[in-house]
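Note that one protein chain of the assembly has been removed; the remaining protein chains are unaltered in position.
Right, chain A next:
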Amino acid sequence: MTAQLELRNLSRHFGGIRAVDGVSFAIAPGRITGLVGPNGAGKSTLFNVVTGTIRPSGGTVLFEGRPLAAGQPGAMARRGLIRSFQSTMSWPELGVRRHLEQAALLRALAAPRLLLRRGRIAEARRRAARLADDILEFTGLAAVAEAPVATLPYGSQKIVGVAMALAAEPTLLLADEPAAGLNGAETLAMEALLRRIHRERGVSLVVVEHDLPMIMRLCDRLIALADGRVIADGTPAEVRRSRHFIEAYLGSDADAA
């Protein structure tokens, strides 16, 4: 079985800084994988290279067996690899439902040549409306469907960010610090939502997160990065026992975890 996402010796340098330095791993379909590491470990850079936002300095990213076309941001998304958004304030004055519809429409009308197909816009609009209803229900945002996103509490705004990614119908969802800035109850709600996205919608997840207890509960597999390299890779229990991992986190979150 081909891996859903595979990184082969991936690196990205900024001047002399090796932000990502020869990272390789393969992720099987249908998993929840956590990506952890202290600040500056290279998680964000890795995310940006995988989604095609920045070019790798070396190595390859394969999604469902096919390599990422360099210099084509958006190409990965069109193939079903969608990232969630840390900031949902794209259209602060628009309601939640409109956010989801826009996300679905943007995904459906990715290339302008799609406009040439007769009835494509009307069809895309109808489909976006149906998808928005479905996701509002699924994420529990139905009650605030018409509220401008700017008026929602922060926890709900983060849910909107994940819901928008869902509206783009991913097969693999990259969740970028979904719990950052959330309080205890909100973190639990986010964790439950991610679990349901995996179980009920069949979406694989890769989650970057600082909240170690949360990510250890959530994931089947953890990959720990430090200084741009993989320092531990295994089940959460294995990674927690790894000497390199403990060293990287020494005296910080490791105790709490």
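To be clear about the criterion, contacts are C-beta pairs under 8 Å (C-beta built on N, C-alpha and C of every residue); 3 or more make two chains touch, one makes a residue touch a chain; residues count from 1.
Rule of thumb we're sticking to: contacts and distances are computed from a predicted model.
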Hidden subunit of the complex - UniProt protein name among "Cysteine desulfurase", "Tryptophan synthase beta chain", "YncE family protein" or "Branched-chain amino acid ABC transporter permease": "Branched-chain amino acid ABC transporter permease"
Touch with the omitted chain, as defined above, among A:I82, A:L136, A:I231 or A:A248: A:I82
Contact residue for the chain not shown (choose from A:A3, A:L62 or A:L106): A:L106
Option touching the unshown chain, where A:T51, A:T187 or A:S204 are the choices: A:T51
Residue numbers in chain A that touch the chain omitted from display: 51, 53, 71-75, 77-78, 82-83, 85, 90-91, 102-103, 105-107, 109-113, 115, 121, 124-125, 164-165, 168
